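Removed from the display is one protein chain of the complex; every other protein chain stays in position.
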Amino acid sequence: MAEIYKLIHPVKYFNDYISRDIRPDGRKFHEQRNIKVNVNSLKTAEASAVVKCGNTTVVCGVQLELATPKAEEPELGFLVTNVELTPLCSSKYRPGPPSDNAQVQSYMLSDIFSNSKCIDLKDLCIVPDKLAWVVYCDIVCLDNDGSLVDACIIALMASLKTLSLPTVTYDPETEEIKVDPDVRTPLKVDGCPVATSFAVYKLTERNILLTDPSAYEEEMCGGLGAHFTVCLNKGLICGNHKFGGSHLLMENQEEVLKIAKERANLVVKVIDSCIKNEKSIDK
Amino acid sequence: MKVTIDDVVLPGDFCEDIIKAGEKSRVILGPGLRKELEKIFITKAGVLRKRAPNTYWVDSYQKRYVPARGENVIGVVIQKAGDSFRVDVGGSCSATLSYLSFEGATKKNRPEVQVGDVIYAKMLVASKDMEPELVCVDSNGKKGRLGVLNDGFVFKCSINLVRKILNPSCPLLNSLKNEWPFELAAGMNGRIWIKANSMRETIAVGNAILGCEYLTSEEIKSMCTNIASILAGHVS
């Protein structure tokens, strides 16, 4: 019965839940979904992580490559992030070249990442103007159930925190490159940016904020990318994104920042304890 | 922002005068106005107008035609499809025109309309969810001024220019008709058909109409005399 009601009166169905202060999946407005993180799950990648936020599942794999730095920035290495949204993760995506949405998500991710300055690209340079690391971070979404950017950032940070770079010796005269994969130095990661999404739902004269929205909630609140994403790194904001959707009042902003801060601390703890566990198993 | 009649308005403004008038009697909301949650919002940029007793609308600039019921439009037949014609009126989709909606047309006696003909017709059905439908007869089955337009010359202009020249207070057509004879059909979809005795005169009418877009009444009058004197050969 409920399913039919949902189909016939999609908005009223949603309103009925919201006006009783509960979300259709049983959560409170500011309740987040469970986060599950697993690192080093892919053996073929240099570093990897699988992250589940509720049903949203993303896999991040990191590959390393050597390259010559750009002539205009001879002291910087490269970090390339890419998000793939395959038809696997939602019926909205078709096979073929990356959809507009995938490109937008990729751009947002790299934007947040570079703004947070959590990785100094100078650390990736081996010999200025000659040799530098290229870190390819490929993120594949297996199941898209909302708040994709949040999950992608967690996966990216979890894998980068476990990444270690092999030692490279470079002979400037012979231009010979020697890579020693056994002696590794961990990559320096400064802080840990965390993104938190909020869907804004307009219920007659009242704006409701839904933390960590699911795909269904995102759709009810204005569709793709209409939610408000706040990214925090070490207490500083490194990205605020909101494109269209319901309007956000000034009062809401402080509330949003408070929740985002709490969540940032939580996520950092989750990632750290996961990496700690992984290390203790290895030993 | 709160606005009153004859103000320059932007979308999102609201007008309380209309609500007050609406409490006493029925009001008619014309283009550019929209009722939402007991408030009247403006949806187009322009000037808010009122005609006594209770009609309100926004005078705005527009080039693209959005079909509206009861308007006379000029269209071009683009296809003959079974028992109807498809007519391009400049809207988002073409309009249909049944061959029975001509004066005296029957199943046997089809009107002679070819692809490419220019038609002056009335919008019978124009809803956002349905294909617009045209007719070439009035409610008495008479053709009136509607039907195929032969010869002449059609040109496009902005929709507010058509509204302007059809406004009884605009002196353009009154001044021009005293100077030399011509026929004119103005479609509310921003197309104007003119026919005069010579090509020179046709072009003169066309230019006079296009030239008056941003002129005041006084300037239009002097422009008309100017064009007439050039046409008569007094000034070269």
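Chains: A and B, in written order; residue numbering restarts at 1 for each.
Please note the rule applied: contacts are C-beta pairs under 8 Å (C-beta built on N, C-alpha and C of every residue); 3 or more make two chains touch, one makes a residue touch a chain.
The working rule: contacts and distances are computed from a predicted model.
Student: Leaving aside the chains on screen, match the unshown one to its UniProt name from "Ubiquitin-related modifier 1 homolog", "Exoribonuclease phosphorolytic domain-containing protein", "Gamma-secretase subunit APH1-like" or "V-type proton ATPase subunit F".
Tutor: "Exoribonuclease phosphorolytic domain-containing protein"
Student: Looking at the whole complex, which of B:Asp59, B:Glu103 or B:Asp117 touches the chain that is not displayed?
Tutor: If we include the chain that is not displayed, B:Asp59 is the one touching it.
Student: Considering the whole complex rather than only what is displayed, give the residues of chain B touching the chain that is not shown.
Tutor: 1, 8, 10-13, 32, 34, 41, 43-47, 59-64, 66, 91-93, 128-129, 159-160, 164, 213-215
Student: For chain A, which residues reach the chain that was dropped from this view?
Tutor: Touch set of chain A with respect to the missing chain: 100-101, 103-104, 106-108, 111, 115-117, 222, 225-226, 228, 233, 235-245, 247-250, 253-254, 257.
Rule of thumb we're sticking to: only the chains that are shown with their structure count from here on.
Student: Find the geometric centre of each of chain A and chain B from their Cα atoms only, then give the gap between the two centres in Å, rounded to an integer.
Tutor: 54
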